[in-house]
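Removed: one protein chain of the complex. Kept in place: all other protein chains.
Right after this comes chain A.
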Amino acid sequence: MFPSWPIRFHHHTPVVGSSKSGGGGGGGEESTDSGSAANTLSTTVPESPVSTKPSSSDHHHLQPPQMDGAGGFSQSHQTAGRQTPEKTLRRLAQNREAARKSRLRKKAYVQQLESSRIRLTQLEQDLHRARSQGIFLGGGGVAGGSISSGGAIFDMEYARWLDEDLRHMSELRTAVQAHLTDGDLRVIVDAYISHYDEIFRLKGVAAKSDVFHLITGMWATPAERCFLWMGGFRPSDLIKMLISQLDPLTEQQIMGIYGLQQTSQQAEDALSQGLEQLQQSLIDTIANGSINDSMHHMAVALGKLANLEGFVRQADNLRQQTLHQLRRILTVRQAARCFLVIGEYYGRLRALSSLWASRPREALQMADDNSCQTTTDLHMVQSSQNQFSNF
């Protein structure tokens, strides 16, 4: 792609007696018929009629000093006789030249990567859009790392739901600060509950078309995925978090909240054990499939996999019931503040994911200097990543 020889060597393609040069071979002729674009650089100095094979020490005498930017072509090499310093100087110059070429190549490559990346994300967006519109054509899941149409649709709806969530949160915040009447506040609080009901409904639809997308948490941010339980948040974790954050509660409310923590924990354990049994059953089916009977075993395994949808549905049902029960236990004002806490909490978790993704990694950025610096930088990155993994 890039000439590995310094450009000046193009001047020395053989012209003496060469049939390539067409009429008249012979000396004094510029090697313009080599066709190299580099020859445009050498317009001034005619070649001497000597052997054009580049000799070791003195060919660069003939070299027109037109190379710029390399910073090395001083005129001092015209003094004859001192081969060693000339050799050294030539070597240094060649090194500088090679380094410069290398930098230019790297720069071009990086630019190519950047533009390819932009093109790729644009293509992916187009593909998602096309797939989601194509769902009525019976678009099913695509194998491998690509997203299915059901998953893509859910991601879009979830993104819309997140925007809605921000709107609800600001409405709640304003309402709490404005000291509205209980009646007015109730409307806003109930609207927030319906907002959550909506995402559970959407997840139910998504579970039918792509339960794996939900259960692996690909729709959620990495930090949320870390705490994922059966395709969503763990209700008892939410209650535990809220216990420390809620307003002073009455005795009865405290009993209610702790009761809710206990019942949600029990329900979670039951569902987890059911899912474990499903997984074990699936493992047995897959492991015991014989070659003769493989299609049958695959069919059985598929049937078992279908039960995953039921578990994700029940888990979402549990989440929904937990939120409704919270609403019942708390007063309107307490519920408003409670939902603000919940929204704030998940907002922070999502922000944490973004911060993590964009955390400073200047060591990985290509420096404009010598490429050998990159190796040391990679070592630095590896050691700092080890620090994070111990976290």
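Everything that follows uses one rule, which is that a contact is a pair of C-beta atoms (placed from the backbone, for glycine too) under 8 Å apart; a residue touches a chain by one contact, two chains touch by 3 or more; residues count from 1.
Rule of thumb we're sticking to: contacts and distances are computed from a predicted model.
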{"item": "Per UniProt, the name of the complex member that is left out, chosen from \"Glutaredoxin domain-containing protein\", \"Electron transfer flavoprotein subunit beta\", \"Complex I intermediate-associated protein 30, mitochondrial\" or \"Transcription factor bHLH48-like isoform X2\"", "value": "\"Glutaredoxin domain-containing protein\""}
{"item": "Among A:Ser148, A:Ser209 or A:Ser264, the residue in touch with the chain that has been omitted", "value": "A:Ser264"}
{"item": "Option touching the unshown chain, where A:Ser149, A:Ser209 or A:Gln325 are the choices", "value": "A:Gln325"}
{"item": "Residues from chain A at the interface with the omitted partner, ascending", "value": "256, 259-260, 263-264, 266-267, 269-271, 273-275, 277-278, 281, 307, 310-311, 313-314, 317-318, 321-322, 324-325, 328"}
